[in-house]
Structures are given as structure tokens and as C-alpha cells.
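Please find one structure pasted underneath; my questions will follow.
With one protein chain held back, the other chains of the complex are shown just where they sit.
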Amino acid sequence: MNRVPINLNVNGKATRSDVEPRQLLVHFLRDTLGLTGTHVGCDTSQCGACTVHVDGEAVKSCTLFAVQADGASVTTIEGLAHEGRLHALQEGFWEMHGLQCGFCTPGMIMSAADLLAHEPDPSEEQIRHALEGNFCRCTGYHNIVRAVRHAAEANARGASSEPVVAADD
Amino acid sequence: MYTTEFDYHRAGSVQEALALLAANPDAKLLAGGHSLIPAMKLRLASPPALIDVSKVAGLRGIRLEGVEVVIGAMTTHRDVEFSDVLRAACPLLSQVAPLIGDPMVRNRGTVGGALAHADPAADYPASMLALGASMTIASTSGERTVPADEFFTGMFETAVAPGELLTEIRVPAATLGEGQAYEKFAHPASRYAIAGVAAVVRTQGGSVSSARVAMTGAGYHAMRLTKVEEALVGQTPTPEVVEAAVRGAVSPDELLGDHFASAEYRAHLVEVQARKAILRALGSAG
Partner (left out) sequence: MSDKYFGKPVKRVEDPRFITGTGHYTEDMTLPGMAHAAMLRSPYASARIVSIDATRALAQPGVLAVLTGKDLLDAKIGSIPTGWLLPDLKTPPHYAIAPEVARHVGDVIAAVIAEDRATAEDAVALLDVELEPMDAVALGSDALAPAAPQVHPEAPGNVAFEWEIGDAAAVEENFARAYRTVKLTLRNHRLVPNAIEPRASMAQYQKASDEFTLWTTSQNPHIHRLLLAAFVLGIPEHKLRVISPDVGGGFGSKIFQYPEEVIVLHAARKLNRPVKWSARRSESFVSDAQGRDHETVAELAVDEHHKVLGLRVKTVANLGAYLTTFAPAVPTYLYGTLLNGTYRFPAVHAHVTGVFTNTVGVDAYRGAGRPEATYVVERMMSRMAHELGIDPAEFRRLNFIQPDEFPYQTPVALVYDSGNYEPALDQALERVGYAELRREQEEARARGRYIGIGFSSYLEACGLAPSKLVGQLGAQAGQWESAVVRVMPTGKVEVLTGSHSHGQGHETAFAQIIADDLQIPMEDVSIIHGDTGRMPYGWGTYGSRSAAVGGSAMKMATAKILDKARRIAAHLLEAAPEDVVHEDGKFFVRGVPANSKSFFDVALMAHLAHNIPDDMEPGLEAQHFYDPKNFVYPFGTHVAVVEVDADTGRVKLLKYVAVDDCGPMINPLIAEGQVHGGIAQGVGQALLENTVYDEQGQLVTGSFMEYAVPRADDLVQFDIGHTVTPSPHNPLGVKGIGEAGTIASTAATANAVIDALAPFGIAHLDMPYTPERVWRAIQAARAQTQQAADD
């Protein structure tokens, strides 16, 4: 099988790898780099569990071959916290109980981050429209909407987030 | 969730893309990949090679050129959604883009990719017909221009021939007295259009001077609703006139049908969406 070299910056770290062209970015992140926070929930590019940022934009990493991202900067959920502090959205989801089983959560947060980058003060309607491509089967989206609002308000206040306390296992 | 194996080529220029196409006649062009890659993952498509044209120089961007807006084929739906040029010169596309897929799809999917794929339920085709856009298609023997009316030739079929590359879309900028609107009735699961109608209507002195109305989603490919257009032109556009114009806009015999929406229902939806689009276009005519 043929392999193609790619250079990626993932969560601030440069990586170089030889990949099969057919390897999807999500499999590269999960299987090659061990970044299993990005999930796969469907095979028709709809559920959004695999959402990551490529060059600052939210994309479905199950609908992108790793070779297509050659030269790009990728941010996954593992790279969202900054300088040991949770991102405002991570904080919002925790505070507002915006997650239950947690499986859709990384993708949901990465999508919401894309929204806040374009619209720092989104209405409920804008949030619901922006999260159209992220399925959640647990929360009914009620607390997800509140979580995004919480983050928007915290950003507006310039509030600082809690330190990352997750066990780094 | 793996596709079959393929060779990957990346084109840096139009010439390079055309040369790669010539060398790999069975290859598929890869733009945003949001129709092709899902099909490959389900192994409904197994091309031996992909030619990635998403980074071809000069194919991404939106610019005003005289009375036309030029959209590079590799311009993403998100670029369209946030384009100030389009908001001023072609508000129809500013309405259409945010209704396509979801933000992640829009960040990757491209205008050219969507048009060349010609999914019968895609949103842009109806708009391009209503706008009277034209498509620039490059090949090793040069460039040719195809009007939107001749571009969509069938289900997943366009005027782009093997070995050719759609490079840009030219859209006439909106003129005074023109209103544009798109009304989409989406499938609740796929979010593709079951019936989407785009209307570009011009009024002069209180009557309709021109109307271009096109539908997508309901049939085998996007098409103009010429009967509706003819019934509008020259009329004073009252709600009653519009209602009468859209009645029988399309026959169920020409449409698709499935368990979710029969052809008869789609024909009805086309009427409803056409009425809404025309009325809104008239309301927004500047």
C-alpha cells in the first residue's frame, strides 16, 4: 500500500507521519496519535462527534482524509484548555450540566467554539442553528444551549475558568 | 470505517489538475469531499485515485467584476455565508449558504464541488438557475462558459465532461427593482431539500418585468419553473396572482417520490415554496 508523508501541527505539537491516503483524519488522531477524545458516532458525516478544528475552523474529521490536512494546524478537545485552564465552553458545559454520557461532548464543544468565534453573543436560536450538525441523544439540547450561553457570558465578563483537573490517564 | 485504497494527488494549479485528470481518467476530483467521502466510506464509490483540487491557486474567493460576481469553484459555503460582496450584490446566495448542511459541512464544502456533484437535492442549483449564473469550465483545450440553464443535465449529471474542471461561477449582480429569495423545505434527517425554490423577480412600474424561478430537491435535477415565470411576467404581483401562477407549477410525473415524500406531495410543496419565495422576493425588491 502506498503511504504519503504529512506534516501536521496538532494541539501545538508538530507531527510528521506517513499515512495511507485512505486514513481519515479522525483515525489518524485516534489511532496514530492516541487522541481518543475525538469520537466517531456515524458513518454518514452527520452526528458531529468527530468535530475538530482545522486551521481554526470546525470540521468533521471523519469526512477528511488525513492527507488533506497536510500542513494544517489541528486542535482537538484535548488541546482546547489553555495554559492549564479550562476553555469557557468546557466550563460552561460542566457548570450547566451540558453533558450526560459525554460521547458527543467533545464534538459539541468544538462546534460551539466555532460559533462563538463568529458570534460571541449568540441567541438561543443561533445556538440551535449552529449546533444542527451535532447530535446529542442524552440532554435534549436544553442544557447545551445554556452551556453555550454561559460561556458567551463568561467571555463577555472576561471571567477566568477553573484549572483543568481531569486525571491525565 | 475505511474506504477502499486509492492514490492521492494534489493539484496546485488548474493546469496541474487537468494534467492529472488526463493521466488518471478514472480519478475523481476531490474538493470539499462532503458528498464523495461519505459515499466512499460506505463503499458506494471506490475511485482508484483522487485529485485534490481544494487548494488549487486562485480558485477560492468571491469578487465583483463589473456587473458580475465571480465565485471561485473552491470557495466554501462558509465563505459564501459570510461574504459582504454577496450580501450586497447577490443576497440570494447569502440566504442559501447557511441552509446547507451544518457549519462543519459549510466549512469544507465548496460551491464548485456542490454544483459539479449535482445532487438532485442540493440547494445551490436552483439558485444558479434563478440567478442566470454561468459556469466556467476548463479543459486542456481551453475554457468554455456554460449557462446554468444548460449545466444541470440529469441526476448527478452536469455539462462538465470527463477531463474538465469547473473553475468559477459568474453571477449577475442584482439590479434595481430586483428581489431574491430562497425557500427550502428540508428533509428532517438529511437536511437536504425535499423542495427548495429560488426566485429572482424584477418589477418595473408596479408589474413584474422579469421572473426566474427554479426548484431543487423535488425532481431528478434542478429545473426552472417556466410556467410560473410566464404567468408572472407582465402582471401586477398581488398575492392572488402569485397563487394562481404557482398552481400546477410542476407535475408529479416529473418528480421523485419516496416513503417520506411522494411525488404528489413534492409537487404540492413546490407550489407552497414557490409562493413563499416569490412573495418574499417581491417584498425585498429594492
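All chains are identified by letter, namely A and B, in their written order; residue positions are counted from 1 within each chain.
Going forward, contacts are C-beta pairs under 8 Å (C-beta built on N, C-alpha and C of every residue); 3 or more make two chains touch, one makes a residue touch a chain.
Predicted model, so just to flag it, every value in this text is computed and none were measured.
Asks: I'm checking contacts with the chain that's been left out. Which of B:13, B:235 or B:262 qualifies?
Replies: The missing chain is touched by B:262.
Asks: Of A:8, A:25, A:109 or A:152, which residue touches the hidden chain?
Replies: Selected residue, touching the omitted chain: A:109.
Asks: Tell me which of A:39, A:53 or A:150 is the one touching the absent chain.
Replies: A:39
Asks: Any idea which of A:18, A:55 or A:124 touches the chain not displayed?
Replies: Considering all chains, including the one not shown, the answer is A:124.
Asks: In the full complex, which residues of chain B touch the absent chain?
Replies: 1-2, 4-5, 42-43, 185, 187-190, 258-262, 265, 268-269, 272
Asks: Touching residues of chain A against the unshown chain: what are they?
Replies: The missing chain touches chain A at positions 20, 22, 30-31, 35-44, 46-47, 49, 76-78, 80-81, 86, 90, 93-95, 97, 99-106, 109, 124, 127-129, 131-132, 134-145, 164-169.
Definition applied: only the chains that are shown with their structure count from here on.
Asks: So how far apart, in whole Å, are chain A and chain B when each is placed at the average of its C-alpha atoms?
Replies: 30
Asks: Quick check on the complex: what are the chain B residues that touch chain A?
Replies: Interface residues on chain B, with respect to chain A: 1-8, 10, 30, 33-34, 37-38, 41-42, 50, 52, 54, 78, 82, 98, 101-105, 107-108, 190-191.
Asks: Along chain A, where are the residues that touch chain B in the complex?
Replies: The contact residues of chain A facing chain B are 1-2, 4, 20-24, 27, 40, 43-46, 48, 51, 57-60, 62-65, 67-68, 70, 111, 114-115, 118, 129-130, 132-134.
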